[in-house]
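A single protein chain has been removed from this complex, and every other one stays in its place.
Then we have subunit A:
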Amino acid sequence: MRLIVHNMLSCNIRGVVNKFPLRIEPEKVIVKEVDFNPDFLKHMIAKIDWKALVDGARSMGYPELPDHPPTTLESDESFLRKFHHSLLELNLEEGSLVCPETGRKFSVNKGIPNMLLHEDEV
């Protein structure tokens, strides 16, 4: 699971209010290189929940992102490289995603988060 996906996932247990972002408990993180696409990244800055991305990358051992994103105009290549790496190259292979309110853990195996809820949670 890459952080672009983490940025969309939340805990959908019935009645839970504080459901996003899920805290990442990594057991195994791998890095897979992908093509750098600056135009796409500039587009994404405004769409991403920045804090979720920064915290997610930190918990996966990559503390290089600034607390606030630069505006699209001032985003330089060195920033975009870090954004690229965080959003698209860090992969959570094994570990858990934890609901901030209930502590419910969603496990991640072979890179695939299991977001299925139990019957009494829906």
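A few comments on the model shown:
By definition in this document, a contact is a pair of C-beta atoms (placed from the backbone, for glycine too) under 8 Å apart; a residue touches a chain by one contact, two chains touch by 3 or more; residues count from 1.
Operating definition for what follows: contacts and distances are computed from a predicted model.
This figure omits one chain of the complex; the name its UniProt record holds, of "Methyltransferase-like protein 5", "Dynactin subunit 5", "Glyceronephosphate O-acyltransferase" or "SUMO-activating enzyme subunit", is "Methyltransferase-like protein 5". Listed here are the subunit A residues that touch the chain not shown: 1-2, 4-5, 7-10, 12, 20, 32, 34, 37, 39-40, 44, 47-49, 88, 110-117, 122.
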